[in-house]
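First the structure, which I've put down as structure tokens, then a few questions once you've had a look.
The other protein chains are all here in position, but one chain of the complex has been omitted.
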Amino acid sequence: MIAFERRESAGWIAQAIAYLLAIAAGLLASVVLITITGADVADGLGALWQGAFGDAEAIGQSLAAAIPLVFTGLATVVAFRAGIWNIGQEGQVFAGAMAGYWMSLQLAGAPAIVAVPAVVLASVAGGAAVAALCAVLKTRFDVNEIISTMMLNYIIVYLLSYLLAGGPWIEAGSTAYHQTPLIADTFRLPELFGLHLGAPLALLATAAVALVIGRTPLGFELRGLGFNPVALRYKGVRVATTIVMAMAISGALSALAGVSEVFGINFRLRAEVLNGLGYTGIIVGMIGALNPWGTLVAALAFGAMANGALYMSVLTDVPSALVPAMQGILLLFVLGAAVLTRYRLRFGRKDGRHG
Amino acid sequence: MAELLTPAILLSILSASVGAATIILLAALGELLTERAGIWNMGVEGTMLCGCLAAYVAMCETSSPITAAGAAMLAGVAAGLVIGFLTVSLKVDHFVTGLGFNLLASGLTLFLFRSYTAGGKPAGYATIDRWPIPFLSEIPGIGPILFNQHLLTYAALLLVPLVSVFLARTRPGLECRAAGENPEFLEAKGISVAKRQYGALLVGSALTALGGCFMMLAFANEFRPDISGGRGWLAIVAVIAGNWRPFRTMIAVIVFAVLDSLAVHAQGMGVAIPYQFFLMLPYAASILLLAVVRTRSGQPARLGIPFLRR
């Protein structure tokens, strides 16, 4: 029998040790997975490392792969810190990319100084609107946000599929299926030091989320909501409004992931380039301990893993799918480890005092 | 829409619906059992996916549907153990656990599938045959819809009253429900809440995985990443919209299944409306259903709240 005693607060050393143990256990489990494929473990992990950090180009690609994960990770942080289970990052990424693309069609021919901000704003509005819709469904109609955000993921993915496959956005005269034509130069995110505008934006967003959560009245309410909504209500905080605000911000952040992939890297809208960014963002945010800077670090690690996986799958027999499996395993171990920091576990009989 | 509703097509849609309903129904009944015991398991989608992969590999290896069903249920039990360890033993938040498990299952099944097929795709297998019930299946109209189905479909439909009786009339059923309603009461009677919750989770997850297995046996002869396509989530919605009652849950499942089959048929017939909009229907319907059907009287009082013994 295990008894749980709530700890008042765990020391940061205990937290760090629990964390490191979880990550070590996750890596060990990944090694087991590689063994299953029959591949050489050292070769596999070596290739993964090489692909992620082998040379300057690899590092650049790893950073680029991390950018959207920073945004979706931060989207997770904002919602989960408020105790709102937004798992619609996937759909909100798509919605953001679609709204941005729509804006680029409306402003065809506009100079970059107008075009780029307009696209970013439109996409942010699109992502925020989808997320806010789920918040209203929750506060007004008592629809569980996990369900509504998840279902909207499917709906939005199909909507894009319609727009691209035979729909209005298909590339005329192209044999390529399911993608838009290339986006005009003026709409592309400008490049800085070999990375697109998304990189500084991601850093800025991390700082901004940290600032909002830590330093503003809204962030204050948001954190309070995650801890004790009852006490907030007793002190006159409008809980429903706070939920809508948190969701809108979360959706807006996810949308930026869509913008950076479509307008910063691929220059056309295709579902494949957006797939999984939202779901991975949930893992990134949770492994980042729902802390903006921790999330940044986790996103960098996950971006490197995703980038290295391609290289690994080419060089060895280990499929690139190792990476999502590894990430899932890491997440569960980190979740389990978090318990150790919240409770002090006592092993033994139910009640020692019985005679 | 007119050409969509000729009697023959309607019949075929309804018949396909009953088949499609089997997948969601098995998962929904599993989830219902689990939720009635107080565990708000959000890992249905992932559990179903595990069932799909297990059934697929077993079919490829043995061509035996029975082995496939057994393998899927074992995978379901394994999934239930993982979720149970986190929620029941470690008291991790139920939602977080479920979400985490889905992400794990999505990644892990993809990895295992790719590893399994790395040396070339297996030959695949034929989908299983229907088991028409003699005489009954020849009744015009209702016959082909209800009595020309797969064995597992009959079993799933039979499970609805069985689950209902289990919860209402049996001692373990009563104790599971008490675990979801008032675990302190159960503990005061000297009955272990954790054992009832683990039990419900394992049985429930096995049923969910069996739903995944049926999908592989009757509808697909190849595994695809995330092949369950949100049916696990629809099962959760069906339980909520069904107010945690087996028969009402079945009705919600049938709504989803009809919409699901409608999409398949619309695709095949070249209706003017793009097929993607049909594909959205079950998901849109699920949100609408939750917003409209707002009776939550059957929701277990302690659903999703980790039970900490004093």
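Should a chain be cited, it is by its letter among A and B, assigned in written order, with residues numbered from 1 in that chain.
Quick note on the criterion: a residue touches a chain if its C-beta (ideal position, glycine included) is under 8 Å from a C-beta of that chain, and two chains touch if they have at least 3 such contacts.
Heads up, the rule we're going with is that contacts and distances are computed from a predicted model.
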{"item": "Per UniProt, the name of the complex member that is left out, chosen from \"Lactate utilization protein C\", \"Arsenosugar biosynthesis radical SAM protein ArsS\", \"Acyl carrier protein\" or \"ABC transporter domain-containing protein\"", "value": "\"ABC transporter domain-containing protein\""}
{"item": "Selected residue (touches chain absent from view) among B:Leu146, B:Leu159 or B:Leu186", "value": "B:Leu186"}
{"item": "Positions on chain B contacted by the hidden chain, ascending", "value": "169-172, 174-175, 177-178, 181-182, 184-186, 188-191, 298, 300-301"}
{"item": "Residue numbers in chain A that touch the chain omitted from display", "value": "8-9, 215-217, 220-221, 223-224, 227-228, 230-238, 351, 353-355"}
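Basically, only the chains that are shown with their structure count from here on.
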{"item": "Inter-chain centre distance, chain A versus chain B - centres from mean C-alpha coordinates, in Å", "value": "28"}
{"item": "Residue numbers on chain B that touch chain A, as the complex places them", "value": "42, 82, 85-86, 89-92, 95-97, 99-101, 103-108, 110-115, 118, 229-230, 233, 236-237, 240, 274, 276-277, 279-280, 283-284, 286-287, 290-291, 294, 296, 308-309"}
{"item": "Footprint of chain B on chain A - complex, ascending", "value": "2-4, 33, 36-37, 85, 87, 137, 141-144, 146-148, 150-152, 154-155, 158-159, 161-162, 165-167, 279, 282-283, 286, 317, 319-329, 331-332, 335-336, 338-339, 343, 350"}
